[in-house]
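I have a structure I would like to understand better, so I am pasting it below and will then ask my questions one at a time.
Of the protein chains in this complex, one is absent; all others appear in place.
By letter and in written order, the chains are A, B and C; residue numbering begins at 1 in each of them.
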Amino acid sequence: MNPLSIDFLGVTFPNPVVTASGTFNFGKEYAHLYPLSRLGAITTKGTSPRPIPGAPPPRVTETPGGMLNAIGLENKGVERYVQDELPWLREQGARVIVNVFGDTPEEFAYVAERVSPFAHLLELNLSCPNVHGAGLPFAHDPQAAAEVVRAVKDATDRPVIVKLSPNAPILPVAEACEAAGVDGFSLINTLLGMRIDLETRRPVLGHKTGGLSGPAVKPVAVRLVYELYRHTDKPILGMGGIRTVEDALEFALAGARMVAVGTATFSDPFAPLKLVEGLERFFAGRTDTWRDWVGAAHR
Amino acid sequence: MNPLSIDFLGVTFPNPVVTASGTFNFGKEYAHLYPLSRLGAITTKGTSPRPIPGAPPPRVTETPGGMLNAIGLENKGVERYVQDELPWLREQGARVIVNVFGDTPEEFAYVAERVSPFAHLLELNLSCPNVHGAGLPFAHDPQAAAEVVRAVKDATDRPVIVKLSPNAPILPVAEACEAAGVDGFSLINTLLGMRIDLETRRPVLGHKTGGLSGPAVKPVAVRLVYELYRHTDKPILGMGGIRTVEDALEFALAGARMVAVGTATFSDPFAPLKLVEGLERFFAGRTDTWRDWVGAAHR
Amino acid sequence: MPRREPVWNDHAARLVHKTVRGAKGVLTFEAPTLAPLLEPGQFVNLEVPGHVLRRPMAPASGGGRTFAIVMTARWEGTRDLLNLPLGAEVRVLGPLGNTFPPPTGRAILVSGGSGAGPLAYLANRLAATGREVVVLHGARDASEAHLIPLFARGGARVRYFSEDGAHGEQGLPTQALPELLAAGPATVYAVGPEGLMREAARLAAAHDAPCYVSLEAHMACGVGACLSCVHPTTRGTVHLCVDGPIFNAEEVIWGDEPAQH
Partner (left out) sequence: MPRREPVWNDHAARLVHKTVRGAKGVLTFEAPTLAPLLEPGQFVNLEVPGHVLRRPMAPASGGGRTFAIVMTARWEGTRDLLNLPLGAEVRVLGPLGNTFPPPTGRAILVSGGSGAGPLAYLANRLAATGREVVVLHGARDASEAHLIPLFARGGARVRYFSEDGAHGEQGLPTQALPELLAAGPATVYAVGPEGLMREAARLAAAHDAPCYVSLEAHMACGVGACLSCVHPTTRGTVHLCVDGPIFNAEEVIWGDEPAQH
């Protein structure tokens, strides 16, 4: 029996370790280091119907214990990915979570439909602006979020999880998405932040503000996973500053059934693999399993 | 001419460096290390009408690049402070910002009135729960926040600043407080977070969640100061992870007229003094002044 | 125990010696401005490079140019502290907190885990003044042999206990207390896990012997400013860093006892 094996919405993953969207592209860059099938799953870079050029540089900068990014959702559009990247990724034997976004619920649904043949799960990034809703992100408007979920659920037979933003209260959004039929949740996306360059006296990032990620945000993420777990029975994919076995277990205790590694991959490209190996070693000498840790802080 | 001298709501401070509420108590603990009058001002520990015993231990724990605290607003009640601590603090020649809170607008007003004779400024901590408003903090409800401001403005002739919480959208609260006559703002209070102990499998803090502070939150604080500065003409006291001259200048560029040092005092009890001295050295060789940096990222 | 006037400062210290055994070790710092001021029972708040908060530790020696700490690595801060390279310079706040009061009669020191630090200091200080001192140190197994040199410095009589019998007598150090207490007037000093301190306090009380314990709490400032280090006592909630860490066991309210108001 594999103590790391975990069922998440009907899919059995060999371990709970996933790459976080946007930090691993579609996996090709890292495939020569280790077999991608060794990881629980790969979450792919956010994909929209058409190519998006993204934000002006600089797009990343470091902060104490973390980093800011404003990539601006750059991607080549869903057609390129269903041609080249997603089939390749499946051939590697990897399990795939496709991160999807769009300007409207219809765009979300369109991308969801196109990528479904290659996806074990779909993850909806609601942190992108809702172009028909005053430009605020979908994640700031429970009704808009629910519309996205309904549109996507109609367009796919894959399990759909919604990625929650820590920049708005999560419970109203989560409730609305549940009512709309969402299957699970992932969190957290990045926290809005800024760094200012003392020489130019301007924000460092081309987009001025960016998303904070990395160890610095871990306590915020653990708190939100813990809070969400108390309000829902849907499974949770937790992330935010995870790098070590201890980090992963802390998220499990809070209620995360699976965990994603994002920024840590920039600190160390082997980070996701090392986490899998570390968890294997941790549970090798024990009688309990990963599953037993999930939500244990609530029992 | 002192290049650090700064006018804030009619009070002239010799420099812009303030201690953050709750991290310096009423100053006595540090008074043997350096004259408290060397700092721009001391912000005192949050004070309520009656003594509050506070939260169960543990009350603090470290996180990557930061710390969580859940002191639970422990304080001896305003009477003790107007007897012992505040008069003593004024005798030291310190400028004093008194941090005030209560369960209701009336309680805020009561404390404000009692401490006014000793205060250069009053800072209202709106992150405490509004007992007549579903227990949510005042900072999560613009109307409740505005009521507090109105009640306090009627009870004191001192300038009143409101301390904003990063756990709720700040602009609606700031607008409501402005309409109610607030004189300025301070931000950020702590971000809600949690750490879970892998051995006990329970949240480390007695209160379960706590407030995140320290370098980890700096980018979030800079972003909020920058955002608020674009929406108000009122002066801003900025804080969140400040320790070095670079940190302070970054907040000035974002729009902070004064800056507070909180968690850094736990890393180094001389941190506030060192920041004053560092800024003195920085401006000694220059023709511009602190004032010229305030808001410069917007020009 | 009365509060002390603040005499603490932030001192420079340099790691000059260390003995590490797995997750445990003894670190010796050269700190010529701080070490002479340290009294047994007091603690210091040690900077750990890369960490926002300092870590409270109760010295195992002092008085001269150096002080030692007996430590157990738990999470990241203490792990990094144990890994500090020789020669590293850190800042240390101290001296902090109160001290052990002098004994009436013989001094019986009951030590467990990193309680060995402050009690070794006390044992050596008392023995040097000609007091009769017995140390009962308990460990789970043989992993604490590195502590022997610490206790061996003074003239105290030291008895080691280990649960598995691999190091010294088999059993818990408290098992030797009743006989020792029955032998005449004595003062008990217990520092270690809460269970050990409670049992020592119970036995001391049964023999009408005073018992002093050292309490622990998560701390930020270490000097009374942050109000984080609270503990319930019969005289109300205290702040360990300034009201303690040493308390008369009689006034301590332990973990599962109802707090009094």
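Rule of thumb we're sticking to: contacts are C-beta pairs under 8 Å (C-beta built on N, C-alpha and C of every residue); 3 or more make two chains touch, one makes a residue touch a chain.
Computed from a prediction, not measured in an experiment: that's the story for all the values here.
Annotation: of A:5, A:25 or A:92, A:25 touches the absent chain (contact as defined above). The chain that is not drawn here is touched, among residues A:142, A:184, A:214 or A:238, by A:214. Counting the whole complex, the residues of chain A in touch with the unshown chain are 22-25, 29-30, 32-33, 45, 53-54, 57-62, 65-67, 69, 71, 74, 204, 214-215, 263, 265-270.
Note that in this section only the chains that are shown with their structure count from here on.
Note: centroid distance chain A to chain C, computed from Cα atoms, is 46 Å.
Centre to centre, using the average C-alpha position, chain B and chain C are separated by 36 Å.
Contact of a single residue of chain B with at least two other chains is seen at positions 65-66, 214-215.
Multi-chain contact residues of chain C (touching two or more other chains): none found.
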